[in-house]
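Read the structure below first, then the notes.
With one protein chain removed, the remaining protein chains of the complex are shown where they sit.
Residue numbering begins at 1 within each chain, and the chains themselves are lettered A, B and C in the order written.
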Amino acid sequence: MQISDKDLLQMYRWMVLDRVFEEKTFDLLKLGKLVGFHHPNVGQEAVDVGTCYGLRKDDTIMPTHRGKGKYLMKGVDIKIMMAGMFGRRNGSGKGRGPASHSGDNSIGLLAGTGLIGSGIPISTGAALAMKLQKKDSVALHFFGDGASNRGDFHEALNMAGVMKLPIVYVCDNNCYAMSVPQSCAMAIENIAIRAEGYGFPGIMVDGNDVLAVYEATQKAIVRARKGEGPTLIECKTYRWMGHSINDPGVYRSAEEVAAWKEKCPVRRFENYLREKKILNDAKVQDVYKKVNEEIEEAVRFAESSPLPLPEDTLLDVYADLKN
Amino acid sequence: MQISDKDLLQMYRWMVLDRVFEEKTFDLLKLGKLVGFHHPNVGQEAVDVGTCYGLRKDDTIMPTHRGKGKYLMKGVDIKIMMAGMFGRRNGSGKGRGPASHSGDNSIGLLAGTGLIGSGIPISTGAALAMKLQKKDSVALHFFGDGASNRGDFHEALNMAGVMKLPIVYVCDNNCYAMSVPQSCAMAIENIAIRAEGYGFPGIMVDGNDVLAVYEATQKAIVRARKGEGPTLIECKTYRWMGHSINDPGVYRSAEEVAAWKEKCPVRRFENYLREKKILNDAKVQDVYKKVNEEIEEAVRFAESSPLPLPEDTLLDVYADLKN
Amino acid sequence: MREITFVEAVNEALHEEMARDERVYIFGEDVRVGYGKGGPFGATNGLATRFGPERVIDTPISESAIAGTSVGAALWGMRPVAEIMFSDFLALAMDHIVNSAAKMRYAYAGEATVPVVFRMACGAGVGAALHHSQSPEAWITNVPGLKVVMPSTPADAKGLLKSAIRDDNPVVFFEHKFLYSRLREPVPEGEHLIPLGKADVKRSGEDLTIIAYGAMLQQAMRAADLLNQEGVKVEVLDPRTLVPLDRETILQSVKKTGKVIIVHEAPTFGGFGGEIAALIAEEAFYSLDAPIKRVGAPFTPVPASPILEKFYLPNAEKIVKAAKEIME
Partner (left out) sequence: MREITFVEAVNEALHEEMARDERVYIFGEDVRVGYGKGGPFGATNGLATRFGPERVIDTPISESAIAGTSVGAALWGMRPVAEIMFSDFLALAMDHIVNSAAKMRYAYAGEATVPVVFRMACGAGVGAALHHSQSPEAWITNVPGLKVVMPSTPADAKGLLKSAIRDDNPVVFFEHKFLYSRLREPVPEGEHLIPLGKADVKRSGEDLTIIAYGAMLQQAMRAADLLNQEGVKVEVLDPRTLVPLDRETILQSVKKTGKVIIVHEAPTFGGFGGEIAALIAEEAFYSLDAPIKRVGAPFTPVPASPILEKFYLPNAEKIVKAAKEIME
């Protein structure tokens, strides 16, 4: 697959942004500055960037609970996202919903729910809408290895298969669902094979190789736009940190974590771009500097943003009725 | 597989009983004599007999809504079953529950619920109990092609796979779920392949060939008793009649139905046994005569059985509390 | 006015709304053909031939995904009418009704609407036993974000369903299956809209208010007749919409009569009648001159036998008995 240097650089910038954003917000979380749950995505950046790069505005995505990279790539303003994480009135969710489950139809961002796996039929319904509306947009849906054991996974993928819906299911397989390793939750190694049971292709990719992820996604998107139906893409990756701030991660060995850190997707892509002479020290530093500045600015914006008013509680329950 | 002549004859008798019982009770239904829903099983007898023949008392089964053959084979007294269908006080369910969703622990009959597919985890739980109790019994669970699209199918089979539970999942694939043909409900032809996604074997058999069904089931049972885990067996068959008494079956052609009637599992087995000289005209007549008598007697028993008392409504809601 | 059955009224509403708005589509099991006339009950009769299988979609047996995909399609510009064949199966769609549909607008902080209707056949009286006969409205009336509707007459069914389809909120729409083909009444042709959230005084009276909905309205009307013969003037009030509940009309009636009986088919304990009783006990307390009575089913599953089911169901006689207890 041919990708321009400009695109490659853009992708790299997103990888770095994703990494730094997650690290930075985790620090803020530890400082008690953020509201709600946050599940750091560090180590899984290649999935975000490889799947979301180059999507159209009228394509939808629904990210998972883990990480904010996909939101940002789909077009959520980083300041608004940060303000949401700070629980501010102008941020994602505006204090009513959590920042990580807020949606925005204008940029094709579908809100999930806090229930693992329940988003799968919701995205599938958006794909059904696209088909009924005779559009060539595509829905991208994200979920974890753990989510693939929910009944909703089965019901939705089966429906998408039989109705040939324009959707790409992306499984962020990071080997664990909270403390439970994949081997304890299913008797198979490759979740992708489940697609066979729904009559469409299931593909495995190295989830730490952004270009492999990108290529697989683009193929699936073309297929979906042509009306040929869904694809399931399983991206094998790993989360470096605990499930959430409360999780010391006692269920896995230091060696295992270290081995995966060796396969760092950001460094790997950086090395590749250096080899291709697209990146050098100066450029890398520049990317990090700009990304850091962008994030710092977002934090400043969030910190100076207004808190919600208590009475905001009562808004937006119904489209017509008032509390 | 070696099967004694005696067993073959027994199986034949069950095939005939199943067929005649379903036809007879459908007539009674048309006469308005039965209470509740009934879904005739005519055409699918080979699945009942091939799977349930030779089960142990400490094995469990959970039949579907369709047909009573499995209940009778597992040991429900035909009179009690009939009395249940007549809504009598001494019959299955005793007027509280419907005859087709009543259970009896003493013979390993698990009650399902009226929700298609919801029984799958329940049987799976019985298999888990067997494993925890370190028994070598097996759970047999039945469900239709339509039920295999329920989320519970997925969640339960996945659990059974990873926990290596002693259970055999039998899919009565009769090509339709009410009016919906399989092709309209899933993009695959062979439901058995879904087992791959759960890490255990999925097997297809001709569901109109009682011996093929028997052989596949026995193999799966041996596997389960040895602690090697579940098997999914898909039996390809067809229901001759409408889904229920209300269903004129406008969604399928007369030719299709006729073609499947050509493949009648009862006649097929009969012909086989005639060829093997195990059956002849006289024996066939004798089997039909005895079966008819048995059913007639059950009907007489049911008709002369007491109706429930209105206040029975209030019984058996809690093990301890009284209404 | 021409008379049609309850299910025909439902069907007419679907026909009209699908013709009016092409974003409306039907999604459920056996809705296309079913038993030959659209679904097991005929509610979707003629829709597939008129609007094509693209807009009248047979689904796999996947209640959770029926509900969940409908939420997604509603978010993405469609107006799905999802059918859950029996309301007992609401339990399977529960997550998407209470956690997805009901909360989406809040999660979006007002930047999205979820115009989906979940239709489902509820209620007992047809010998369908414990898993096909429940009245589960109380399972979802404590869930902010949902509207919950239960019509009692063919005309209300048509007018409320049309409004529900046009509503920008998720609406759970209970259709009592006992009424489907048994209740035939005048129903206005063409545009006939009944606003959600408005109760209807089905009969005026000064001595006693009976509040009843679903199939119980018929029983309340019969009870009113019986009581009238003994000189008790009964007001029969049908809330029609449970969420939002028309508090004013209820309170007005009770303030007038001072006595109230609340009737529903679900078990009394834990039923929606509790909400109505609590409302009255707080807001019309000083107008009450007798205990608030509730008449509902006993605390048991719905039995299979018709003899037992008859004993189980609330009816006019039980309402009259309750009335006599508070009219003394």
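FYI, a contact is a pair of C-beta atoms (placed from the backbone, for glycine too) under 8 Å apart; a residue touches a chain by one contact, two chains touch by 3 or more.
Since this is a predicted model, take the numbers as computed values, not measurements.
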Message: Can you list the shown chains that the omitted chain is in contact with?
response: A, B, C
Task: Among B:Arg19, B:Lys68 or B:Arg96, choose the residue that contacts the chain missing from this document, as touch is defined above.
output: B:Arg96
- prompt: Of the residues A:Pro98, A:Gly125 or A:Gly202, which one touches the chain left out of the display?
  reply: A:Pro98
Where the unshown chain meets chain C, residue by residue: 88-89, 91-92, 94-95, 97-99, 102-103, 106-107, 130-131, 136, 138-145, 243, 245, 262, 266-267, 269-278, 280-283, 285-286, 288, 290-294, 298-301, 303
Message: Suppose we count only contacts with the excluded chain; which residues of chain A make the list?
response: 35-37, 87, 93, 95-99, 101, 113-118, 146-147, 149-151, 177-180, 184-186, 242-243, 246-248, 250-251, 307-314, 317, 323
Task: Could I get the residues of chain B that touch the absent chain, sorted low to high?
output: 60, 93-98, 101-105, 110-111, 113-115, 118, 120-130, 132-133, 151-152, 155-156, 158-159, 162-163, 315-321
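Assume only the chains that are shown with their structure count from here on.
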Message: Let me check something: if the centre of a chain is the mean of its CA atoms, which chain is farthest from chain A?
response: B
Task: Please compute the C-alpha centroid of chain A, do the same for chain C, then give the distance between them in whole Å.
output: 40
- request: Could you put a whole-Å number on the gap between the CA centroids of chain B and chain C?
  value: 36
- request: Send over the residues of chain C in touch with two or more other chains.
  value: 59-60, 62, 64-65
- line: Touching at least 2 other chains, the residues of chain B are 149-151, 184-186
